[in-house]
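Note that one protein chain of the assembly has been removed; the remaining protein chains are unaltered in position.
Let's look at chain A:
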Amino acid sequence: MRPEPGPAVRLRAVAGGRGEFDAFYLAWYGRITAQVYAYLGDRGDAEDVTQEAFVRAWQRWGDVSAYEDPVSWVRRVAWNLATSRLRRMTTAAKVMRRQPPPGVVPGMNPDHVLLVAALRKLPERQRRVIVMHHIADVPVADIAHELGVPTGTVAAWLHRGRARLAEDLGPRWEVPS
């Protein structure tokens, strides 16, 4: 598994408090948003739900910071929000959009845009496990636990999803087997 920004950040986060929250948020916001974006396919929605997830994390930071893996908690909350229609009703999210843009954002790599477009053509659960496993680096067993299905089922969804992606994206694209 490739390291995400790391143990140092996680350790500091565990100590709790505002400084730790800031470091945690700044280190993980982009990655979690990118993961949710790969799943949702809409940039604004991905930013909304991820921001909301971090708001909730701060509201109960005393607890969340003590979790073994606060990142997966935030990701799960973001995912819950993404998969519920609540995100459409959250007027609060619109307030966030009025904030000034935080500086120049590099455009999305065209290959990434193509990948997200191909992901959107997958059935929901295939897309979900592909994003969780191949982009968020969540082990198959953990995905199975989270979704309440056998690991074999997750493996089958991954397999089918990858096959469809490979077909859709063409030979130039390398899809892990």
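Keep in mind that, in the parts below, contacts are C-beta pairs under 8 Å (C-beta built on N, C-alpha and C of every residue); 3 or more make two chains touch, one makes a residue touch a chain; residues count from 1.
Note that contacts and distances are computed from a predicted model.
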item	value
From "VCBS repeat protein", "Branched-chain amino acid transport system permease protein", "ATP-binding cassette domain-containing protein" or "Sporulation protein", the hidden chain's UniProt protein name	"VCBS repeat protein"
Residue numbers in chain A that touch the chain omitted from display	2, 18, 21-22, 25-26, 29-31, 33-34, 37-48, 50-51, 54-56, 58-60, 63-64, 66-70, 73, 76-77, 80-86, 88-89, 92, 94-99, 101-103, 105-109, 111-118, 120-121, 123-126, 128, 134-135, 137, 146-149, 169, 173-176
